[in-house]
Structure formats: C-alpha cells, structure tokens
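With one protein chain held back, the other chains of the complex are shown just where they sit.
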Amino acid sequence: MDHTTIRALARLGAAAAALAVAASMPAAAQDFPEEPITIVVNFPAGGGQDTAARLIAEYAAQRTTVPIVVTNVTGAGGATGTRHVADAEPDGYTVGIIGSNFVAQQYMNENATTVDEIIPIALFGPDPGALEVRADTGITDVAGYIEALRANPGSITNGNDAPGGGSYIVAALMERAFGIEMTKVPYQGYAPTVAGLLAGEVMSATLPVHQFADQHKAGEVIILGVAADERHFLVPDVPTFREQGFDFVAGDWRALFVPAGVPEDRVQYLEDLFFETMSDPAFVEAANAAGFVVTPMRGADTLAHILRTDEEFYPVLLDAGLVTVNQKEE
Amino acid sequence: MLDPFFSALAAILTDPYLLALSVGGVVVGTVLGALPGISSTMALAILLPVSFAMSPEAAMVFLLAVFSSSVFGGSISAILLNIPGTPGAIVTQFDGYPMARSGRAGHAVSIALLASTLGGLFGLAVLVVVAPVIAGAAMSFRSPEFAMATVLGLTMLAYSSPGSTFRGVLMGAIGLLCGMVGFDALTDVSRFDFGSATLQAGIDMVPLTVGLFGLAEVMRNLGLRREDVPEVPKMGSIMPPWRTLWPLWKPMSRGSLVGTFVGAIPAAGSAIAVVVSYAQEMRLSRTPERFGKGAPEGIAAPEAANNACVGGALVPMMTLGVPGDTMTAVLMGALLLHGLRPGPMLFADNPDFVGMIYSGLFFAVAATLVCNLALIRVIVLVMRTPRHMLMIGIAALCVVGSFAIRNSMSDVYVMLAFAVVGYVMGLLRLPVAPLAFGLILGPILEENVRRSLIVSGGEWSVFVERPIALAMLLLSLVALLYPVAAAGIRGLRGRKAAAPAPAAGGQDPR
Partner (left out) sequence: MPPTPGAAEPEQAVAVALDAAAPEEVNTPARDVAVGLFILAWAVVGWISVAGNSRLFGDFGRDPGPALMPVVVLAILSAGGLAILATAIVRLVRGAGPQPAERTTFGARLRPHLVPATLLVTLAVYPTVMHAIGYAAATAVFVLGWILALSGWRYLPHGRARLLAAVAAVGATAAVVAILYTSFVVVIRAPLP
C-alpha cells in the first residue's frame, strides 16, 4: 500500500467520523465548532463577571463537542477585554461577556467598543440594583431615604463605582428619578464598597443585592428596596421599589457577544448553545446558588435590551458631563 | 471553632484523595510561584477551572495548598536568581540573593522556608482563634487609614532599600507615576496614555516587576565579561547551623505579627507588610549595615510576614465576605462557584466547611514545609546550571509570563521597556524596589487620599484627626527624617571621637 492510498483511507475515515458527528448536531453547523471556544472576561478572575462566565463555560461545554476556555483580558475598566474580542478573528471561536458599563464606555472612552462592532448572542440575566443603608442611619424604607435627602440635599454619602460603572449609574438614575442629590463616593469595584459601608465611611450603597444579603440577614445593613420587577430570591423579605410606590427599575446585566462579521450560521449555533445552556434548570440552580438571577434571552432581544439601556443611560451620562465621544445629535 | 477544625484535619489526614490533592497543590503552587511572571493570584486563577470538578471541600483544600505554597515559591527565585517570582518576594531578595551568591543558597532557602512555615501557622492560628476580633479592628479602617498605611509602607521601603533614602523616595515617585497610567480609579479620566490603548489599560504589576527585576538582571548578567562573573563559592550545607537559626525566632515572630495584622486590612495586602517588617528589623538590629548583604534576619522577617498575610487576608473574607486582596478574591470566586458564600452566615450555617478551610490551610503549610525540605537539595541545583543557559531560559520565560498575565502582547512590550529602565537604573546605582512598590501602592494611596477628602468635604485635617491615621503619619515622618537626624548625630559624634572608620560599612558584621 503506498502513501496516497493510506492518506485517502484516512481521509475517508475522518469524513465518516465527521458525518457521524454532524448527524447528531444542528445541520447548519457541520464544520463548527472544531476548536476550543474561548470566553474572554473583561474583569479579573474571582469577580462577578468572571464567576458568571465560568459557570456558563462549565455548563455549555457539556452541550458541545469542544472545550470552552475562560480567559481574563483586563484593564481600562473592562474596555480592554471587550476591545480584544471585537478585534478578534470573526470566526466564532472568541466570545466576550459584557455588562451595562459597556453602554456607558461608548461615550466615555474613544477606544471603547461600540455597539455596531459586536453581535450580541445571548443575555445571561439582570443583576438588579438595590439600595442599602447602614442600620445605624435609622432609615427603614425608600420613602424615608428620599425624605432625608430632600430635607437636606447631599446629606447622605453613598458608596458606588467610579462614574460610568454599574452602581454609579444606579445612583445617578435614582437621583434623576426622585429629584434628590446624594454625595456619591466612588470605590474601585464592589468589595471595597462593601468594606466602606461596613466600616461606616459611607451611609448607603447602591450595589446589587447579593453583595449584602448576609449582612442584611445579620441586621447590620438594611436593604431598603430592590430596583427590579420582582423581589430577589436571596432576600425575599425586601420589597421592590415599585411595591413601595416608586416606579424605579435599574441595574446591571450580563450578556455574551461575538465580534461583528462572524458568519450567520455560527452566530446561530452559539446563540442556540448558550441560550439552551442558560435555560437548563441545573444551570439556573447553580447560578442561583452563586447569587445570580438568570433570565436568558436570544440575540435579537439582547440587542434590543442593550439599546434600551443606552436610551436610559445616555441622558444621565450627559447630565454628569461624562459624554466625551460619540455624542448623539439632538 | 476548634472542634470542627480538628475533625476536618482528621478527615484530610485519613482521606488519601484529599491528602494527594493537598500535596499536589503544594508542588504545583511552589513551581508556579517560583516562575517569574506568575503571581499567586494568577496561579490561583489558572487552577480555578481545575477545581471545578471537585467537591467544595476538595476544591478549597487544593486551592489553599496552591495559594500558600505559591507565596513561598516566589521567594525561591528571589533568593536564587535575584528575580522575585511573586511581587511579595521583592524584599526577600534584598538579603536572600547576596546570601545565595556567597555560597549559602541552601541556608537562605531553608531560612525562608522555616520563616514561611512559622508565619503561615501564626496567621492561621490568629484566623482560627480571634478572626472576629481582627475583622472588627480591620473594619475600623477607613480611607484615611488606608492612605496613611500606604504612606507608611512607601516610606519604610525608601528607608530600608539600599542607597540613600532621598533617591529611594524619588524612585518611589517614578513608580507612583507609572501607577497613574491609564484610567483614574475615581473619575475614569484617562491619564498619561499619550493616546495609546496599550497605555490606557494601565501598567500591570507583573510585567513591570518581571522586566525591572527579571529581564534587567538577565541583561546585566549577559553584559558581564566571563572573567567578571563573580564566582559562586561551592555550596555548603543546606541547613544553617543552630546558632544562626535560633536567634531568628524573634524576627520571625515580629514578621508574623506584622503580616497577620496588615494582611487583615482589606486591600493593603502583603506589600506593606513585608516592607514594614523588613524596616523594623533593620531598625531594631544593632548592625543594620549588614542588611542588604545577606543578613538572615532580612530574609526571616519579611518572609514570615508574607506568609502570615495568607491567614490575615482570609480573615475579612471568612468573617465579612469581603476579600482582602486579589488572591482571596479568586478564592471567594471559587467558593461562589460551588454555591457557598463566605461571610457571617457561613460560620452559622456550615461550621464544618469553615473547619475544612482552616485545616486545609494548616495542612497546606505543613505540606509546603515537608515537600520543600525534601527538595531544597534539588532546588538549589539551579545555582549550578550553566549560567548562560539559565539566563536565556529566564528571558524566554519573562516574555511568556508577561504575556500570560492578561493575555496581551502589549504587556510584553511594557515588560521590555521596564527591562531597559531596570538596566539603566542598575548602571546608575538606583534602587529598583521602591519603583515597583510605588506602582503597587500608588493607586491605593491616591484613591484613598482623594476619597478621604470627598467624605471629609475637602478637609485635610481628616488625616490627623483619626488616631490610627495620625500614628502612621508620624511614623512615616520619623522614618523619613531619621536618616537626616542620624547623619547629624553621626557627624557630631565623628567630630568628637575623630573615629578613623568611614561612615558606611565601618563595623565588621562578624
């Protein structure tokens, strides 16, 4: 037997194997994926974004034939990692994860990725905003908080992200919605904000619920309200803003995306893969245990969601003087 | 808290799977820690997915083994190659490397190992017994205290690093400048970016230290003519004699204390602990001029502090659910992935698991000691590999290591740039350590100074009104002014006694 025959036979075998695999998979994605898929996280390992991505990778890998790897490309408040994905080869093997600060960065950083450079493939879920105060402030509900600030503008120090970050925007949206003014004290990320509130440096915080669930139960911190449509499963005793008579819904969310230019069939494959993964009850259970709310959406809905956030954030950013690039024409 | 601790310890000792995991974690952790370019945080982050498939208990035993051993591993390369494997080991090399070059590599590594063990155990003991108390104290730290703690760390470093304090301060200022590159933490305004996205992402600590210490050292070595390479004396014994070892218990205990308490302050981390304990030993020593030339105390104290920080950093994470540094942030992420949230409720709901974490850390410290004692003989063989092969290997490692930290090529170029800076600074006889620490501590300093002012409404008095902040500020001032005052006193004395000995290196160390 000469070499050509061996090679031909090998090719035949490979083709047969591929056929067998293809038969068990959606027809559109016969040749995809063949290599490991990478999820690029734009924040350091250990944070919320990272934990969410690793959970998704773990469960999605069970539904596909290739490994799913998580890498962290960090810096510039998350813009570096997003830019890394947007500039990657549009072959569908590089997937990114973004939060609502992606929307803000478009207007604050000339190097940030804009929404037309990406194709959203799935929404993981919201990270609802909430309002927490130290127990020793004596404030027990949202109305009391707003009253205190109306009587004495700027009298409450609030711990939040730097301008453009998720919890900053929640605070700014709240100021706008209720016509109040707090003294916003910026912290680098959630953990230092938690420490700041516990140490008594600030009186309130606008972090997502899961950061304070334990302290709320222990009584040190009171979560005044959840800025979502429904109560949060970690603290079912805390009413929403709406239940207390204030129409206010705000917060962060997480979504997966690929760079613009990925072939349609591959986008479809990834959308199916991740949407189905996130709809899996076992996944939802694991994510809930880690403190995440899961409400999966498909690509088109995710894009609509991003655009809605954009409309909501833009006036706030403009008011705060944060819009330096991509200014919209009025 | 002790009952669950012992029962969990028994569980580890009787379960060959957990035992193997812990020992495996120690070996991997030591190696990764020793590789320049892989920090403890990164070692943990890359092994996080590996721990997925394990039960929560097994995952914690494994990750704690990696964590605690990687902290020691960083010192191995600091001592043997003058390249800190992890940023926490920068101070260890001040005395570790001169000691290794004088043929006592075995002694230096052994001292570091023993100090690590002691520090690790001390930190753990504090964690088990008085965690809530420490957590309460740490939580009384607000921005003014953080700011002053960083000032203290920076001045201690300028004071203790070789050469003049003045130049140390200036190098620290260059480090601060480098730390400001990229987005400002409080306003998101980009600074010193010169319009480049690479600089906008900021200068990461790992490429900077790898370039400044690692590649610069390689370049210096290659620049030496063959006959200029200082001959490494034949390696002597591995274990230092008892009379060297015994007096070290004091520096080790002091280092452990500093490490545990400073490590417990969220975000302050090990960087401040190591320099404070090093400066403290120098201050207390009757022969401070031996420091920087292979003083055993100069290895023992910071090394103990560095490892005591592990226990200290776990305190706020376990009791309050606030990770004290990037390493514990990854550990906390691992716990979250397994559906466990650290914090006050974990103690109440799941004391057995808390016991498992504690005993896992205990076992990790013990396994680090045993494994490395057995391996020191092999480890120090690094000193005997042909120098040029070793250096080229390290050069390649520097490149890959700085790429892998954020998976970005621009970090490689940052690393190369700082190799040049480090090389030039070597030629100019300028101390490099303050620059690295300036980069690490600068952002913490700036952020907290400004946040203090935001909260105080612009009153600078906030830094002197709070007693702890004031105490640290005064200590820093003393450290800064001490050399000036000491020189004055020395001058006076010198005139009086007309001593023939020169000011520096006068007293014989032995």
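We call the chains A and B, going by the order they appear; numbering starts again at 1 in every chain.
We take it that a residue touches a chain if its C-beta (ideal position, glycine included) is under 8 Å from a C-beta of that chain, and two chains touch if they have at least 3 such contacts.
On a predicted model such as this, the values are computed, not experimentally measured, just so you know.
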- Task: For the chain that's not shown, point to the residue among B:10, B:129 or B:189 touching it.
- Result: B:189
- From A:69, A:180, A:235 or A:260, the answer for touching the chain not displayed is A:69
- Task: Based on the whole complex, identify which of B:218, B:337 or B:472 touches the chain you can't see.
- Result: B:218
- Task: Check each of B:5, B:72 or B:97 against the chain that is not shown and name the one that touches it.
- Result: B:97
- Note on the structure: Logged for chain A, residues touching the omitted partner chain are 38, 69, 71, 183, 186, 321, 324
- Extract the touching residues of chain B with respect to the undisplayed chain. 28, 31-32, 35, 38, 46, 82, 94, 97-98, 101-102, 162-164, 166-167, 169-170, 173-174, 176-177, 180, 184, 186-187, 189-194, 215, 218-220, 222-225, 228, 230, 292-294, 386, 388-389, 391-393, 395-397, 399-401, 403-404, 407, 409, 412-413, 416, 419-420, 423-431, 445-446, 449-450, 453-454, 457-458, 503-505, 508-509
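By definition in this document, only the chains that are shown with their structure count from here on.
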- Task: Spell out the part of chain B that touches chain A in their complex, as residue ranges.
- Result: 41, 44-45, 48-49, 52, 139-143, 182-188, 190, 197, 200-202, 204, 266-267, 316, 320-323, 326, 329-334, 336-339, 341, 343-345, 406-408, 447, 451, 454-455
- Message: Quick check: in the complex, which residue numbers of chain A touch chain B?
- Response: 44-47, 50-51, 54-55, 57-58, 70-77, 79-80, 83-84, 108-109, 111, 157, 162-165, 183, 185-188, 191-192, 194-196, 198-202, 210, 213-215, 217-218, 286, 289-291, 322
